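With one protein chain held back, the other chains of the complex are shown just where they sit.
And then chain A:
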């Protein structure tokens, strides 16, 4: 998934080969991860697709089934993986994930601890951020879940960046051999305050901790615990609103009259190329964006804190 291996790097020259993991895209809300295997076929409502036909094609290509239906074959990214992975637990999505990765200040070379692993949605993005020289140590107390996550990281090619441990972090804390090595710690636990002490021991001074909790009561208790060793304790909620775009018909007179607020502004800022496009479309139709109907609601609160730097 990651271009750390130059031969796997996405490029005009890189084509789909036997054994690759591809994301089969039917629609924006219907995708599936498939391991390409020369002798295998994919069957869906569009027909039967032979993997053998895919090999040698570029990523992003459109492929056809025996009866003319088609799908796209995409190179996997952590964002796509989040949409196709098998849910063994509730998972984190793009808005929370990207905010966490940024706020934890993860860059190549960082060491980050995570608990629990869950379905590995966040883990995949964490490893993208710290590759190629950093490492993610992720822990889950559920043995089968940890094993399934390990298999997933094998499939997505992240095994060298991620170590999955079976451990009850709330009960036992993080392993002592990681003491003082972590640049960042992420907690997604029912009682995060039980793990905060241990997390503090793992972090380098000024390292960042994030705790994800769905309920404000959990946040409050965590914040109280954090206050003794951490600074900059801040809690956020981040949501994502998507817009749909439609071409709508609009009365010519109305647009000329300048009733909709955006039109005059738009005209003012257009330069040659813009106005050319606009002329083709003006009067008869206009492109409009409006918020999508369904939006994901509350997922959880993100509480961040920095380990106090003791002189």
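The definition used in the following text is that a contact is a pair of C-beta atoms (placed from the backbone, for glycine too) under 8 Å apart; a residue touches a chain by one contact, two chains touch by 3 or more; residues count from 1.
Throughout what follows, contacts and distances are computed from a predicted model.
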The chain missing from this complex carries, among "Ribosomal RNA-processing protein 41", "DNA-directed RNA polymerase subunit", "tRNA (adenine(58)-N(1))-methyltransferase non-catalytic subunit TRM6" or "dolichyl-diphosphooligosaccharide--protein glycotransferase", the UniProt name "tRNA (adenine(58)-N(1))-methyltransferase non-catalytic subunit TRM6"
If the missing chain were put back, which residues of chain A would it touch? 2-4, 6, 9-13, 25, 28, 59-61, 72, 74-75, 77-80, 94-95, 97-99, 101-103, 105, 107-111, 125, 128-129, 131-135, 181, 183, 204-206, 216, 219-220, 223-224, 227-229, 231-245, 247, 261-262, 265-266, 269-271, 273-274, 277, 287-289, 301, 303, 306-311
